[in-house]
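Note that this complex is displayed minus one protein chain, with the remaining chains in position.
Labels A and B are assigned to the chains in the order they are written; within every chain, residues are numbered from 1.
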Amino acid sequence: MMPLLTVHGLSMRFGGVTALHQVDFTVQPGSITALIGPNGAGKTTVFNCVTGFYRASSGTIHLQDEYQQAEGIDLLALLGEPLQWSDLWQPHRLSQRLYYKMFGGPHLVNRVGVARTFQNIRLFNELTVMENLLVAQHNQVDSGLLSGLLSSRRFRAYEQAAVARASAWLRFFDLLPEANRLAGELPYGYQRRLEMARALCTQPRLLCLDEPAAGLNPNETKALSQLILTLRERFAITILLIEHDMGMVMDISDHLVVLEHGEVIARGKPEQIQQDPRVLAAYLGTQTAEKGGL
Amino acid sequence: MDIYIVGQQLVNGLVLGSTYGLIAVGYTMVYGIIGMINFAHGEIYMISAYLTAIFLALASYFGLQSVPVVLLLVLFATVFLTALYGWSVEQIAYRPLRHSNRLAPLISAIGISLILQNYIRISQGARNQGVPPVLDGVWRIPSSAIDQHFIQITYLQSLIVVTALASMALLTWIIHRTALGRACRATQQDRIMANLLGVDTDRIISVVFVMGAAMAAVAGMLVTLNYGSFDFYIGFLMGIKAFTAAVLGGIGSLPGAMLGGVVLGLAESFFAGFVNSDYKDVFAFSLLILFLIFRPSGFLGVPEVEKV
Partner (left out) sequence: MSSRVSRALRVAVVALLLFAPITGLVLSGYQLSIHWQRPLWLAAAVLVGYFTLSWLMQHLGWLDRFAASRSAVQPTATIGLSGPRPVWIGAAILFALLLPFVLGKYAVSVAILALIYLLLGLGLNIVVGLAGLLDLGFVAFYAVGAYTYALGYHYFHLSFWLALPLGALLAALFGMILGFPVLRLHGDYLAIVTLGFGEIIRLVLNNWVSVTGGPNGVSVPFPTLLGLEFNRKAKQGGVPIHEFFAVEYSSDHRSLFLYFLLLIVVALLILMVIRLKRMPIGRAWEALRENEVACRSLGIHHVTVKLSAFGLGAMVGGVGGVFFAALQGFVNPTSFTFFESAYILAIVVLGGMGSTTGVIGAALLLTVLPELLRDFSDYRVLSVGIAMVLMMVWRPRGLRQRRRPFFVIPAQDLPKAPVAVSQGVAEQ
């Protein structure tokens, strides 16, 4: 099967520091893929590159488009690339580049089907839970100025559909009773779930979760694992996650990518990774001691 | 083009630029340490102009004659009190807002700016004020020149450049060579970490405001002596100009502030001299906008990486 996400030769440099070096990996559709590695290995940097918040220094990131065409969507092009001399005699390319330079950015990555959550939760604190989810559906409702001001039938229909969709996700995440509370006054665990619900409201094909279990207690973590599995099974959403909780990662993921010092040192199924001597040496060695074995 | 006219604009630009640089230091240091544009900094400069005039008048009231003694006394008094104003503004209007949202300190600063302007207007009157000429005299290069063929440098102009350079050198020394300066640099790099390591960051932030105000006071005194007249509204224009200098040099960078000041001073005086003097402020503001759009990190600043 064609991979949903293909990352090839991804490198990222900040000034003189190389954060990522020649990272290659793929995410199969319908899979749960986990990025693991010690602190500072560059996991979040990979996330930021994939979701378009950082512009990769070199390499390519492709997302399979909905029609399964050959090369898929070039995510880096959506961020706006520097103009080149050769564009001068290719007016179509030039206009495309200019367009993406002016209007490109991470929002376009989201619009082709990649949603994400953040390590440090980023909610709209002074908006209600429901409003948070409605903002996420900005591109699916009638955002025209006139139809909104006149409250046209089309506008109301779209708003209703958006509220219904948001309610469905709230129920899925057990947040329905909180719909009209301010997002900022929710307890921490609820905020994590709300952020996932909000990302899902953009109807992504690939959901990137940055340490979703951070700060949760073991019960909450268990519920979360269950939830992620349900997401995949019932809604066919592919999941890419960063996680430090090895128990959870080994339980739910189909495929692991291990990063160390910005390089991929191993990839494979959880069982293979647990055996991999390089991984054990670099990372799990200390973890096994702490967790009492995997 | 007449070499002497070019030379004269060069001198004027340098003099203007060094005062911009001195005030820009206040913007750049505060921005570097708490990431905020201290909008009231221009008013601090304006207050120092009033203090200079008041202390000069006080000196003549007590019958002090010797020019160097008077200038030194006025300098110390002005710098001290202006710094006290800078410190108080920080205590009252910015410190309580350390953890509030992004807009709050800026709005508070605009409030302070209105307060200071009107405080001066009410207590000193709205009319133009002035100081008597001190330290008259000029150098002409070449000294034997006749007609218009010379470059003129007043004693005060040279005093401005020399004092500006000396104050910058002193500040650079403090920042790079003393324990206080090390604490400042540490706080600028990472406030939370510096605090964990035992640096009293609140005190350091106060110190930065005090140093910025002191530099503005030096500039205020020099400009007042040079131009002789001022009013309660001068802080606004000077404030934006100095901020422009800070942006040009790269906001957050100390040598950048001085470089930006000199570049802006030269650009402005050449524009005024050779293009159009009515539009020199428009030119400076346009420079500010263009730099913010196309090169927000200025000449010497480091581009910001957005933290996600």
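Here is the rule we go by: a residue touches a chain if its C-beta (ideal position, glycine included) is under 8 Å from a C-beta of that chain, and two chains touch if they have at least 3 such contacts.
If you're wondering where the values come from, they're calculated on a predicted model, not measured in any experiment.
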Out of A:Arg55, A:Arg93 or A:Arg181, which touches the unshown chain? A:Arg181
Among A:Gly9, A:Gly30 or A:Gly148, which one is in touch with the chain left out? A:Gly148
Take the complete complex as the reference. Which residues in chain B touch the chain that isn't displayed? 35-37, 47, 50-51, 53-58, 60-61, 81, 84-85, 88, 92-93, 96-97, 99-108, 110-115, 117-125, 129-132, 236, 240, 243-244, 247, 278-279, 281-282, 285-286, 288-289, 292-293, 296, 304, 306, 308
Which residue numbers on chain A touch the omitted chain? 51, 53, 103, 105-108, 110-111, 115-116, 118, 122-128, 130-132, 134-136, 138-139, 141-143, 145, 148-149, 151, 160-161, 163-165, 167-168, 170-174, 176, 179-182, 184-185, 198-199, 201-202, 222-223, 226-227, 230, 234-235
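To be clear about the criterion, only the chains that are shown with their structure count from here on.
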Centroid of chain A to centroid of chain B, CA atoms only: how many Å? 47
